[in-house]
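Could you have a look at this structure, given as structure tokens, before my questions?
Here the complex is missing one protein chain, while the rest keep their positions.
Up next, chain A:
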Amino acid sequence: MLFSSMFRAGPGLPTCVRSPGLRLDRRCLSAAPVSLSALVCLTLAAVAGCREAPPEFESNLVRAMSLEISRDVPTQAALEDVAPVIEELFGTPQSPRWPTSWMANDQQRDLVSIDRLRIAAGGVTSDQENVHTGLYQEHCVICHGVSGSGAGPASRYQVPYPRDFRAGVFKWKSTARSEKPTRDDLMKLLVNGIPGTPMPSFSLLPPSDREAIVDYVIYLSVRGEVERELLSFAVDMLDYDTTPPEDDLRLMLVSTQNDSTQREPIMPDELTEGGEAIAEVIDDVLGRWVSAESSSVPPRTELKGDELAASIARGKEIFHGQIANCAGCHGTNGAGGLPTLDYDDWTKDFTTRIGISPDDKEEVKPFRKAGALPPRQIDPRVLTGGVFHGGSDPETLYRRIQHGIAGTPMPSVDISEEAAGKTGLSPDEAWDLVNYLKR
């Protein structure tokens, strides 16, 4: 009504009857605002009535399906028992827990701080002192997802995909290939970001915020890995099949306290076999986190002029040689361009390792529905741009050659005097290669 009357042809102004006092027809005045108000109020009442559900950790269905295919055993019963155990141990995205009573020593207990976890968890808020909470949701969840699966809302078009923390595998670290990263490694990643990828630098955040995010990432990784290992343990060792095993073997936790928000799962004095499995898995996962140490790097001699040129020339030879054979993947002079048919470990976990071709869309489809991102081939880096994702300082490049890159086809090279010239490189040769990469 409003709009049809607006455009009605009329002289410059009003089409309605005017009087010197400009008194208007009250019916005309009241009808539209009242109906508009009613509409707005109804809409507001409707939206107010349906409160937003807080985000929840989703179970690792992809892992359960992989196990089901590789072990040829149904995993539904195991999944149904593991999910409440994980929630009891680690809480929810709003109220995370760190199950200290299940941990073997103080090192494990101190791996993360529950206070910092609470700062990183939950919804985003900040106060007059600029103290932020909900840091994971503010900075990470859009890519890494609520449970750290790497399948956050914006993950689909990112190259590479955001990291799935739940496998406990991290690429960029100073430790050996099979080890966890150190806290320092994760902190450096947050400060520097990963150039050439969607992982940003968080250097503008206060250090305390970065510390809290590191705690939360470790927490998600431990939580995810415990879940993965418990699922494997249930199927491999505890006789889970279409139905759960007898009570003694079942993975169960009994709450002993009533306050559902603050309670912490207490380890009973006497454990069932299922309980022992839980303790064993937690100890195994946390043991690897607390034992992680940066690998040592032999001293590097600073070279200049002809010495440096000679080192670079030797490095080039090694790059294209039979032992390191870097050119086999990275192309001549590191220019790339070679076709690859390989995938990273996160993709292999639900494809090649269980006999599924990543190219077979029909076979991959159930995993996609369960939350996996589409398989994507991994390309060796083009090294000519001088940009290295994990850092470009000489020590980092040395470690990269020595340990390869965890979770990817990039292999490690044995660096020792004994292996030199046979199956590996000497430390000096490795430094020559580093000098060539940094040329």
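As a convention for this text, a residue touches a chain if its C-beta (ideal position, glycine included) is under 8 Å from a C-beta of that chain, and two chains touch if they have at least 3 such contacts; residues count from 1.
Rule of thumb we're sticking to: contacts and distances are computed from a predicted model.
Trainee: The chain dropped from view, which UniProt name applies: "Electron transport complex protein RnfE", "Cytochrome c oxidase assembly protein subunit 15", "ABC-2 type transporter transmembrane domain-containing protein" or "Lipoprotein-releasing system ATP-binding protein LolD 1"?
Mentor: "Cytochrome c oxidase assembly protein subunit 15"
Trainee: Consider the whole complex, including the chain that is not shown, and state which of A:S126, A:T340 or A:S357 touches that chain.
Mentor: Checking the options A:S126, A:T340 or A:S357, the one contacting the hidden chain is A:S126.
Trainee: Determine which one of A:Q158, A:T352, A:T396 or A:S426 touches the chain that has been left out.
Mentor: Touches the omitted chain: A:Q158.
Trainee: Of A:V62, A:C143, A:V222 or A:V413, which residue touches the hidden chain?
Mentor: A:C143
Trainee: Name every residue on chain A in touch with the hidden partner chain.
Mentor: Output for chain A: 2, 5-20, 22, 24-25, 28-29, 31-33, 36-37, 40, 43-44, 47-48, 51-52, 55-56, 93, 123-130, 137-139, 141-143, 145-146, 151-159, 192-205, 373, 382, 385-387.
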